[in-house]
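For this view, one protein chain was removed and the others were kept in their places.
Chain naming follows the written order as A, B and C, and within any one chain the residues start at number 1.
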Amino acid sequence: MKHVPFKGIIAYPTTPFDQQGQVDIPLFRQLVERLVSSGTHAIAPLGSTGVLPYLMDEEKEAVTTAAIEQVAGRIPTLVGVSCLTTERTIYHARYAEKAGANAVMIIPMSYWKLTDEEIFRHYEAVASRISIPIMAYNNPATGGVDMSPALLKRLLQIPNVTMIKESTGDIQRMQYLRRELGEEVAFYNGSNPLALAAFAAGASGWCTAAPNLIPALNLALYDAVTRNDLQAANLLFYQQVDLLKFIVATGLPRAIKAGLELMGANGGYLRSPLQPLSQEETATLQQILQPLN
Amino acid sequence: MKHVPFKGIIAYPTTPFDQQGQVDIPLFRQLVERLVSSGTHAIAPLGSTGVLPYLMDEEKEAVTTAAIEQVAGRIPTLVGVSCLTTERTIYHARYAEKAGANAVMIIPMSYWKLTDEEIFRHYEAVASRISIPIMAYNNPATGGVDMSPALLKRLLQIPNVTMIKESTGDIQRMQYLRRELGEEVAFYNGSNPLALAAFAAGASGWCTAAPNLIPALNLALYDAVTRNDLQAANLLFYQQVDLLKFIVATGLPRAIKAGLELMGANGGYLRSPLQPLSQEETATLQQILQPLN
Amino acid sequence: MKHVPFKGIIAYPTTPFDQQGQVDIPLFRQLVERLVSSGTHAIAPLGSTGVLPYLMDEEKEAVTTAAIEQVAGRIPTLVGVSCLTTERTIYHARYAEKAGANAVMIIPMSYWKLTDEEIFRHYEAVASRISIPIMAYNNPATGGVDMSPALLKRLLQIPNVTMIKESTGDIQRMQYLRRELGEEVAFYNGSNPLALAAFAAGASGWCTAAPNLIPALNLALYDAVTRNDLQAANLLFYQQVDLLKFIVATGLPRAIKAGLELMGANGGYLRSPLQPLSQEETATLQQILQPLN
Partner (left out) sequence: MKHVPFKGIIAYPTTPFDQQGQVDIPLFRQLVERLVSSGTHAIAPLGSTGVLPYLMDEEKEAVTTAAIEQVAGRIPTLVGVSCLTTERTIYHARYAEKAGANAVMIIPMSYWKLTDEEIFRHYEAVASRISIPIMAYNNPATGGVDMSPALLKRLLQIPNVTMIKESTGDIQRMQYLRRELGEEVAFYNGSNPLALAAFAAGASGWCTAAPNLIPALNLALYDAVTRNDLQAANLLFYQQVDLLKFIVATGLPRAIKAGLELMGANGGYLRSPLQPLSQEETATLQQILQPLN
C-alpha cells in the first residue's frame, strides 16, 4: 500500500509565467491551493500540463519545492522529473525525494527512438538512486516513444516502479495491463476522453488537468464509479466530455490558462513558443465551460 | 421504437461449406438454432462472420431464407446485404425484406475509396426501395472505407437509416455518436474487445460472433450492465476478453469454426482463400476456451 | 524473356457503361484503340481503372474478349482477374488465357485480412491452372491487404509468378524488391506520383491510367529514362505530376471519364455508387489538363 500512494483524481497544475517570462511562483502556489481545496486526491506538478520540458533546472527545483510546501502533506504529491538524459533525470528525482515528494513520474522522453533495453536501463538507473515509488508514464504523443505493454510489464520488475500511467488513448492497452498485471498493480488513466472507459476497465485513478476548471464534475465521476453506479457515471461523463476533448485538442497549458481567465482567475503567461488560444478557440471554450460552473 | 428492433446480444452465425465447397444449408440451420436456443437477442446472418463477400447471389438468397425460416420469428433477424454496386445492394435488400427480415445491415464496401456524397447516395438509393430499417455499419478494416462521425450523422437523415454499428475499435467514436446524436439514436458496438467500454458509453447492443462459443458469458455481461452493476460487468468482461481478442486477431470465420470443433460441434468447411487455423492457433484457442465452458 | 512480356508504359483503359448501366463494349473498344494508337507499350483491361470488382462474371468475360480482339496482337495484353474467392479467380484466369491474354494480373482482394499462407496458396492454386505468367499486384489502398516484401519474394517461387506491381507509394518498397530480388525480376510501379522515383529505382514499367489523357508525356518520361537523361526525365515528370496526383486523389475511373470529356472524347457513364466529378473538381482538372495537350 505504501508503494501506491494514489487513487482517484490526481490533479495537474500548470506552471504560470510572469510578463518577463519568469516562473511566477506565488501564482503557482495559488493554483495549487485551488486544486487542494477543491477536494482532489493528489497533486502532480511538473507534468505535461506544467510544461516540464520548457523549464531550466533551477526553475524545476523552485516549482517542486513550492508545490510540496503549499500542499503541506494534506494530500500526496507526485512530481514529474523526466529529462532526456539519464543523469539529469536522476538529479531531479533525487531533488524531489529530498523535497518530500511521495512519488515521481517518469516518461522516457526521446529524441532518438530508444530501444526497450535503453528504456529499461534508464528507469533502473533512476530507481536505484531513490527510495520513493516511480510512476512509469507512457504517452507517445508527447514523449515520442511508445512503450509496449510487454515493456511496461518488464519495468514493474524494478522494485520501486509500482504504478503505470497510460495515455495512448487506446482502451485495449489498459485492458491488457489489467489482464496481464493483475489487480494488485495500479494503473492510471492519462487520456481525458477515456475517463469513463478507463474507470470501467479498472483504473485506480485519473491523471488530469481538468480539475483546474471543473473539479466537482471530475470528483463526482469518480464517486459514481466507486459507488458502482454505472448509469450515474455515464451521465456525469457526458456532461464533461466536451471540455475534456477541448483541453486535449488545444493543448492543456493553453486551454487551462484560458479557462482560468474565463472563470475570473489569473492564469498567468505562457512561455514561447506556446501562444494563447485564438479568439475563436476562447469563444468555443466559453460555450463549453459556462454551463458547467 | 418499431424502427430500432434490436438491443442486447446480436449473434452472428458463420456460413459453413461442405467438402465440395457448396454452402451447407442444413448445418447453417443447426448453427442458427444453437444461437437462438442459447438466449441471444437477435440473429444476424451474412455479416463478416458469415463471409458475405465470398458468396454468389443465389447462395446469399438461400442463406437469407434459411435463417429467417429457422429463427421463425422467435427473435428479430438482421440480414447483411452489402455489395460493391448499388444495384446489387438494392437487389439483396429487397430480397431480405420479402423473406421477412426485420432489418438489413449495410457496410459501404469499397474498392475505390468512395466520397461522402457517393456513400450517402448509395444508402439513399437502397433506403428508397425498402420499408424495413437499415443499420449503417462502419468498419474500415473490412469494408475499406472509414465513415466519419459527421457522415454517419448525415446518413441518419435518411428516414429508415435508424441504427449505427461502429467497429473501428475507437471508443471516442462511440462517445461522439452518443453525444452528437442523442440518446434516441441507437448505436451498436461491433468491436469485440470494446464490449465493456461500449456498454459503459451507452451502446444499445453488441454485434458479435462470440455467442457461437460463449453465449452465457456474453449474455451475463449485458445483464450486469442492465442491472447497473459495473463491478460485475468488469469481472465478466475480463473473464471473456482473451477469447474476444483471439477471435478478432485470427479472423471470425476461422476462429468460430475451430472453436465449434473444439467444443464437439460441427463447424463445416471454409471457402478458399480462407484456411483453417494452424495447430498452434488451435492449441491457443483450446487453452482460452476450455475454462470458459 | 517470354515470362516478362511487359516494359515501359502499360496503359489501363476504363470500363465505360451506357445510360442503362450496361457495359458499353463498342465504346470500350474505342478507348482501347486510342491507347494502342497513342504508342503505349501494353494494354491492361480490368484493372482498378477498369472497375473490375463492380462487374458481373459475364461482363468481365465480354471485356476480356473485346480488349484482346481490339488489340489484335499489336502490343501485349495484361488482363486483371482478381476475385475474392480462389475458385472465381481461377475461372477468370483460365478464361483470359483461352482468350489470348499475354499475362494476368492478380491482387489478393480481401475482406478478411488474409494470412501470408492463405495468400500464397491462393496464388499457387491459380498458377497451377494456367500457363501464362502472373503479375502479383500489391495495393493495400484498394485490395485491403498489404503484402510484405518478404511475401512478394516468396510468391516469386511459384514458377509463373514472374512480375510484381507495387502500388503502396513507398519508394523504399521498390528499392527493397530490386535489392532482394536482383535485376532479373521485373517490378512495375503502380503509383502514379512515384513515376520518376520508381524509374530511378529501376522499375521495368509503369502501370498507369494516365495515357488515357496524356500519353505523349508518359511515353516521353520513359524515353528519357531509357536514354539515361535524368535532367530531361525530371523536367518531364514535373510537367505531368499535377495530373498524376489529381487522377489518384479523385479516383481513376472518375477522373479519366471527366478528362476524356474535357478533351472532346466520350467517357461513357459510371456505375453506381461511383459518381461523376463535381463541378469544382472538373474545373480543377481542366486547369491542369489544358496546358498539357
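The criterion applied here is as follows: a contact is a pair of C-beta atoms (placed from the backbone, for glycine too) under 8 Å apart; a residue touches a chain by one contact, two chains touch by 3 or more.
Worth saying up front: this structure is predicted, and the values here are computed from it rather than measured.
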Chains on display which the left-out chain touches in the complete complex: A, C
Identified contact with the non-displayed chain, of A:18, A:69 or A:87: A:87
Residue in contact with the excluded chain [from C:130, C:233, C:262 or C:277]: C:233
Residue of A:16, A:45, A:190 or A:253 touching the missing chain in the full complex: A:253
Identified contact with the non-displayed chain, of C:33, C:242, C:261 or C:281: C:242
Touching residues on subunit A - with respect to the absent chain: 21, 48, 51-54, 84-87, 108-109, 111-115, 117-119, 121-122, 125, 141-142, 144, 251-254, 271-275, 278
Touch residues of subunit C, complete complex, unshown partner: 169, 171-172, 175, 178-179, 193-194, 196-197, 200-202, 225, 228-231, 233-234, 238, 241-242, 245
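Note that only the chains that are shown with their structure count from here on.
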Topology of the chain contact graph, where touching chains are joined (line, ring, star, complete, other): line
Centroid distance [mean C-alpha coordinates] between subunit C and subunit B, Å: 34
Whole-Å gap separating subunit A and subunit C, where each centre is the average of the chain's CA atoms: 52
Subunit C, residues touching no fewer than two other chains: none
